[in-house]
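What follows is a set of notes on a single structure, which appears directly below.
What follows is chain A.
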Amino acid sequence: MSASAPIIKIDGISKSFGSFKVLDGLSMQVMPGEKLALIGPSGSGKTTILRILMTLERIDGGHIQIDGEQLYHMERNGQLLPADERHLTRMRQKIGMVFQLFNLFPHKCVMDNVTLAPMLTKGTPRAAAEKRAMELLEMVGMADKAKNMPAQLSGGQKQRVAIARALALSPKIMLFDEVTSALDPELVEEVMNVMRKLAAETDMTMLLVTHEMGFAHDFADRVLFFDRGKIVEEGKPDEIFRHPKQERTQGFLKKIIAAGHRV
Partner candidate 1 sequence: GSADDSKLEQLKAQGFARVAIANEPPYTAVAADGKVSGAAPDVAREIFKRLGVADIVASISEYGAMIPGLQAGRFDVVTAGLFMKPERCAAVVYSEPVLCDAEAMLVKKGNPKGFKSYEDVAKDTTATIGAPGGGTEEKLALNAGVPRERVIVVPDGQSGVKMLQDGRIDAYSLPVLSINDLVKKAADPNLEVIAPVQGAPVYCDGAAFKKGDEALRDAFDVELAKMKKSGEFAKIIEPYGFSAAAAMSTTRDKLCAAK
Partner candidate 2 sequence: MTQWSGYFGLILQGALVTIELTLMGSVLALFMAFLAGMGRLSRFFVLRALATAYIEFFRGTSIFVQLFWAYFVLPFIGISLTPLQAGVLALGLNVGAYAAEVVRGAIQSIGREQYEACTALNLGRWQGMRHVILPQALLVMLPTFGNNAIELLKATAVVSLISLTDLTFQAQVVRSQTGNTLVPFATILIIYFVLALLISWGVRSLERRMARGLDGVRA
């Protein structure tokens, strides 16, 4: 595949909850290896986009291509049919997600949290899965807690395990939804450090939703500002944070800064 082909191609998708239209004909593209930050006010649909990419929500209309293949549709004899569970399962291999509240499996130790999916979905033998898990846990600085249960970890440690767990399936695309916002202020930094390292070291494509403007600035190649399900403004971090063009963006950043956040 040529480097210039987008790995994510969103084409006029729409999504409603009941009568409330969250996304209405949204289109956007992400290049392989790009690190993208999605910012914007509460309720603007940032989480919804990630959840749609992870197939946690269905779309009402439009198309999504991941890595050249339709996500919600299957091509059969030149026709586009709604995807069945098998197609979705195959597509999900390309995508991993880390949640705001970690969502670790509380009844499994750290190691088992990381090895469960590779062993079940890829049939990786236990020994190989544990070797790889150990590497990942080392990367996020959690190797010494491999035998701990999630309940024995701090929030920051839980989130680092959740990152390792998502990486264990070696997805091409990683989605991060406000991964630091449930953490005590003092624990935020350790998670951000892991993610900065990750961004620098891998050529994975990453989408990050955050309210931490400073972090978005450091992390992203490109920033998208959302409002009411639309991309209001996009550009390099410096452009967006220092010289926002749109009034809505300016207002949003002013409010956030006034609330005590650094940009």
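How were these picked? Simply put, all candidates are chains of the complex that A comes from, given by their letters.
To be clear about the criterion, contacts are C-beta pairs under 8 Å (C-beta built on N, C-alpha and C of every residue); 3 or more make two chains touch, one makes a residue touch a chain; residues count from 1.
Keep in mind that this is a model prediction, so the values were computed, not measured.
Chemist: By the touch definition at the top, chain A has one partner among 1 or 2 in this complex. Which number?
Modeler: My answer, from the options 1 or 2, is 2.
Chemist: For the complex, which residues does chain A have touching candidate 2?
Modeler: Going through chain A, the ones touching candidate 2 are 54-56, 85, 89, 92-93, 95-97, 99, 101, 103-107, 109, 116-117, 120-121, 149-152, 165-166, 169.
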